[in-house]
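As you look at this complex, bear in mind that one protein chain is not there, while each of the others sits in place.
Note that the chains take the letters A and B in the order they are written out, and that residue 1 is the start of every chain.
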Amino acid sequence: MEILMSLLIGFLFAAAVYLMLSKSLIRVVLGTAVLSHAAHLLLLTMGGLGGTKPPVVADGVTVYDYADPLPQALILTAIVIAFAVTAFLLVVSYRAYQELGTDDMSLMKGNEDE
Amino acid sequence: MYLVLLIFLPLLAAVFIPFLFKRVGKIHTGWFVFAVPAALFIYYLTLISDVMNGGTFIEEFAWIPSLDIAISSYIDGLSLLFSLLITGIGSLVVLYSVFYLDKNREQLHNFYIYLLMFMTAMLGVVQSDHMISLYLFWELTSISSFLLIGYWYTRDRSRFGALKSMMITVFGGLMMLGGFILLYIMGGTYSIRELIPQAAELVNHDFFIWALVLILLGAFTKSAQFPFYIWLPDAMEAPTPVSAYLHSATMVKAGLYLVARFTPIFALDGTWVWLVAGIGLLTLFWGSFFAVKQTDLKGILAFSTVSQLGLIMSLLGVAAAAYHVEDAASTVFKYAAFAAIFHLINHATFKGSLFMIAGIVDHETGTRDIRKLGGLMSLMPISFTIAMIGAFSMAGLPLLNGFLSKEMFLTAMLSIAQFELFSMDVWGFLFPVLAWIASVFTFIYSFYFVFHTFAGKHKPELLPKKAHEAPIGMLISPAVLAVLVIVIFFIPNLVADWLIKPAVVAIQPFLYNSPAEVDVHVSAWHGFQPELFMTIGIFAVGGLLFWKLRKWQKAYKIFPEAFTLNRLYDGMMFLGDTGANRFSRMYMDGIMRNGFVYMFSAMSVLVIATVFLNDAFLVDFSQSAPIGFYEVTIILAMIIGTIVILVTSSRLTAIIALGAVGYSVAILFVMFRAPDLALTQLVIETVSVALFLLAFFHLPKVAKKMERPSFKLGNAIIAIAVGAMMTIVALSAHSQKIIPSISEYYKETVYTLGGGGNIVNVILVDYRGFDTLFEITVLGIAAIGIITMIKLRLKKKEAPHENK
Partner (left out) sequence: MRTNDVMLQTATKVVTFIILVFAIHIFFAGHYTPGGGFVGGLLTASAVVLLMLAFDIRTVKSILPINYVTMTAIGLILALGTAAASIVFDVPFFTHAYDYFTLPLFGETSLHSAMLFDAGVYLVVVGVTITIIQTIGEDE
């Protein structure tokens, strides 16, 4: 399963990078969204997909084979941050589009004397 | 604790300054500030009686105990002398500033906060026994000096001077920190007191010479020694009270303090003697020689300060030579350290008063250009008297304290000529010769300063203001210092017992056990010794040259401007600034895609190369979970969704496909037994899709651009490289676990220590609560960013470069 997941992660990263490298503004934003999915799955896979029970300890009994809780905690924070970053990027991109009148990334560059 | 708190007293007082300035506008803020150094001065006076008998005080406040970093207050002869100078001159300077700075026109709260910050920093420098806190306070003096020089920040010259002093002194400070760390590595302690007994072993260590040079760089930059002195003349853009305080009486002497403090550690090495004495003497000569060239009153004083600092530095160098002489305490070498401290006190008195007079002249006539001044003697008689006392003392005329220390200086310089080690017998004769020439120039510029300002013809048409005597309050401080100049001449041995001998013991602890053993008696008349003839020679030649000054002063013009140290500094700054800019422009062309290309290709190449060079690539099937049918289905759905995002040109399709991918991730979370993640991902995906749809109206209509096939191919290659890299990382990371996961600890303690059942949630709020705290802070920042971008529509500025 982990090998399959690793291949999926590789594919998602490749797709995300390809999107981020394109000229269109909206595709860059979509790319970052895909990138965060890929990163979350990577974290989960690195911790191992074994574990037959969710990491919830009932009444102090710890004999079961729990899924690794640490990657899950990391991903939980990452999901929320990714949401905030995506929202931020959306606003940046559409404000840039409004102000500059173009969505072509190759035309968006700073002033020469900046 | 008590003594440590006193160091911070000025800084604590600074907290109240803005309120006093804003609320109590009728009373000049300076009066409140005055109480701080004055109270400290009186307190430190009470410590003299103990310290003069060889007593010391040490108190420590453990600041970062885990790193063995403490703020200490160590009071011995040397630090007490400096503390008295800092608070004593400080009080006088604050008093002077009350009349110098207008309370209605100046930003007094800024000024006094910087000044009080400086006091704390400077007290910290001289009382710290711990090298790290010494360094901290050292840099704080640089920062407060920077702020004070740039006090009139609207002037270009002020900002330039402030930056210059900052660049040079902070550079030196960093070097010094390196030296301190080397000393720590060698000696195993940050405490200077504990390092001194180890000096004999340290000297044989490989790092010793590096530590020595690095610490000297710190001292030389701070004390404006050749070739680093160039910042001091430009620092004269500061208000005159600051020049009198920081740039002549206290801060620039921090370097001297450092040399004196570290003499017991480094003096055993001949390099120290050579460097300190040699650079000191060179600075003495250079500063006095170029002081005569200056036309700005404060410029003359700046170069004179440089030269006098060199004088004291060279004396400290000779004092270090005493470590290489048998039974130095009973030979002529005993004079050097004494003379250094004695001149340090004298210099503070006469130079402080001269700076204040320069400020008065500037204040009352509106100019400091000595070519426009003249004949002020009858208009400003009191100022003239004070200036005369100060300048004559500087020139070394009898009946003033400068005479006594100048005589001792010559004695010390003559003594080193007889020194036999380090090939001094060959080059040693240069010391008295250079000292003599420098003294002649000192004589000339002292007279130049007084008589070209106060004597000669009055030129009222050149002056911006009508000249008149300064208000009495402004004259008090220089007058007090001038009186001291005379008094010290008559009671030098009393001053020696109180202040100088305890300080000498700190510089040469191996020679003396208590201050009483320092067998130096100051007398104005030694009989017909070589020193006397040298002094008479200085007066004769100096007087003659001063008389003909107008004739030969123009000779300075033949020195080419292009080859000065200032040009070197400017060139380096230009290179650093413009050069770095040009270099960055080479690869930062403002196109985001190119930045991505650099980053992604470098990252994949580096990671893949590292993995294979370290033979870290490993696929281990044994730990894998079984492949399930449902999982494979979801994975296929995700791949299809992603492909749709890649190929579609409709933005709506892309957003829906992205949502599909997100929900698939949520289902994967369910399958991999992560209920918290699944819940969060589901809700987030819903809100995200709503967000995308909301932004829909504002986004460009088409999601895809026409791109050339070659452009696409390049992107695809980079994308595949990154994808391959991530797959390799994921496989390798999963297949080999070098250290056991901390998760086991969490599982075992979650119920007993965390008091909870859901490990993920307990990690979030308890085990790794800091992460969560900062995460929600980031969330808040993102929200503020979004609000700002949408709600705040700034008008485009008419002229964006208003400061040019």
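Convention: a contact is a pair of C-beta atoms (placed from the backbone, for glycine too) under 8 Å apart; a residue touches a chain by one contact, two chains touch by 3 or more.
Computed from a prediction, not measured in an experiment: that's the story for all the values here.
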Contact with the hidden chain (one of B:Val683, B:Leu713 or B:Ile742): B:Val683
Contact residue for the chain not shown (choose from B:Tyr2, B:Tyr587, B:Phe621 or B:Phe770): B:Phe770
Touch residues of chain B, complete complex, unshown partner: 675-676, 679-680, 683-684, 686-687, 690-691, 694-695, 698, 754-758, 760-762, 764-766, 769-770, 772-773, 776-777, 779-780, 782-784, 786-787, 790-791
Where the missing chain touches chain A, by residue: 54, 56, 58, 76-77, 80, 83-84, 87, 90-91
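Keep in mind that, in the parts below, only the chains that are shown with their structure count from here on.
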Where chain A and chain B are represented by their mean Cα positions, the distance between them in whole Å: 43
Partner chain B, residues of chain A touching it in the complex: 1-15, 17-28, 30, 33-34, 37-38, 40-42, 44-60, 62, 66-70, 72-73, 75-77, 79-81, 83-88, 90-95, 97-98, 103-106, 108-110
Contact footprint of chain A on chain B as seen in their complex: 589-593, 596-597, 600, 619, 621, 623-628, 631-632, 635, 638-639, 642-643, 645-646, 651, 654-655, 658, 661-662, 665, 668-669, 672-677, 680-681, 684, 687-688, 691-692, 695, 698-700, 702-705, 707, 715-716, 718-720, 722-727, 729-731, 733-734, 741-743, 746-748, 750-752, 757-760, 763-764, 768, 771-772, 775, 778-779, 782-783, 785-786, 789-790
